[in-house]
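Sharing a structure below in structure tokens format, with a few things to ask.
A single protein chain has been omitted from the complex, and every remaining protein chain is retained in its original position.
What follows is subunit A.
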Amino acid sequence: MINPRRYPLLATIAIFVIAYAICYVQFPYMLSTRVAGNLLTDNAYLGIVAVGMTVVILSGGIDLSVGAVIAFSGVFIAVMLRDTGLHPLVVFALLLALTTAFGAAMGALIHRLGMPPFIVTLAGMFLARGAAYMLTIDSVAIDHPFFDTLQGTYWLMPGKGRLTLIGIIMLLAFVVGHVVAHRTRFGANVFALGGGQQTARLMGSRVGRTTVMIYAFSGLMAGLGGIVFALYTGSGYPLATVGTELTAIATVVIGGTLLSGGAGYVFGTLFGVLTMGLIQTYIVFDGTLSSWWTKIAIGVLLLVFIVLQKALLRLGTPRGAAAA
């Protein structure tokens, strides 16, 4: 007997497999390691950010600042490498410290002021985007030998597919995220918080500390996502990744995590990211759909996906569950 709490995760995986099978029937080349490698590379930054977002959403919160933090990260890296003689690794460390502190500060505000995360992180989004503007309003190219090395690092899979460094970083982020959320005391506190503040308090977890750590983790992941995005595009641009926070939220939800908090799996999010990537790959393969059809298709598939998941859940739990 399978634990009913696993149904959303299983539904997510099943739907991804079915979707991939449908794509394969139409375009047999879909099943090559090249496509798989590109799927991982193209969605690496999104996946990393989604790991942090999953933890935030598991706790019943939301983080709207991540897209702006990615843009800030890219600009920060580009400007630091252009204007100072610091090694990229030092710049990366500085950046991660900065974004983690930024996330922690938002967490502290959320807890101390008792304000909804939606609004605090919205202000955080303005701040991060504004800080990116203040550094530069232009697109700055990143030109550094070490950077080129990182960009050129990949593992050639059988079938000539490339598993790039940033793809590997994303997979590692998911492993770390899984361990943090499902195997640590902090993770248990996150789930407790998602079940409700009072419940968490009664369980003896320190709500304030946990809240700060949750948003600090999301900030760290957003910073890492920013580094990966900078490696992916080779530049920093303050207007980049507008709306990524919403895509990340969508992937978390497709991955089977309840937006109200308290239930979900980090690995579900991985399949959420892959499904979103698959949709875009399909549209590229099809080739006849114009750019505005992409948006409509993603919206429709998102809808189909969520409705399917609801239906599967209802099939799985004959009674109860229907109450929203």
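As a convention for this text, a residue touches a chain if its C-beta (ideal position, glycine included) is under 8 Å from a C-beta of that chain, and two chains touch if they have at least 3 such contacts; residues count from 1.
As a convention for this text, contacts and distances are computed from a predicted model.
Asker: Just by its UniProt name, which of "ferredoxin--NADP(+) reductase", "ABC transporter permease", "Electron transfer flavoprotein, beta subunit" or "Cytochrome c oxidase subunit I" is the chain not shown in this complex?
Answerer: "ABC transporter permease"
Asker: For the chain that's not shown, point to the residue among A:V140, A:V212 or A:V253 touching it.
Answerer: Per the contact definition at the top, the residue touching the missing chain is A:V253.
Asker: Of A:L127, A:L165 or A:V180, which one is in contact with the hidden chain?
Answerer: A:L127
Asker: In the whole complex, not just what's shown, which of A:H87, A:R112, A:K160 or A:R183 touches the removed chain?
Answerer: A:R112
Asker: List the residues of subunit A that touch the chain left out of this view.
Answerer: 62, 64, 109, 112-116, 118-120, 122-127, 129-131, 133-134, 137, 246, 249-250, 253, 258-260, 290-300, 302-303, 306-307, 310, 322-324
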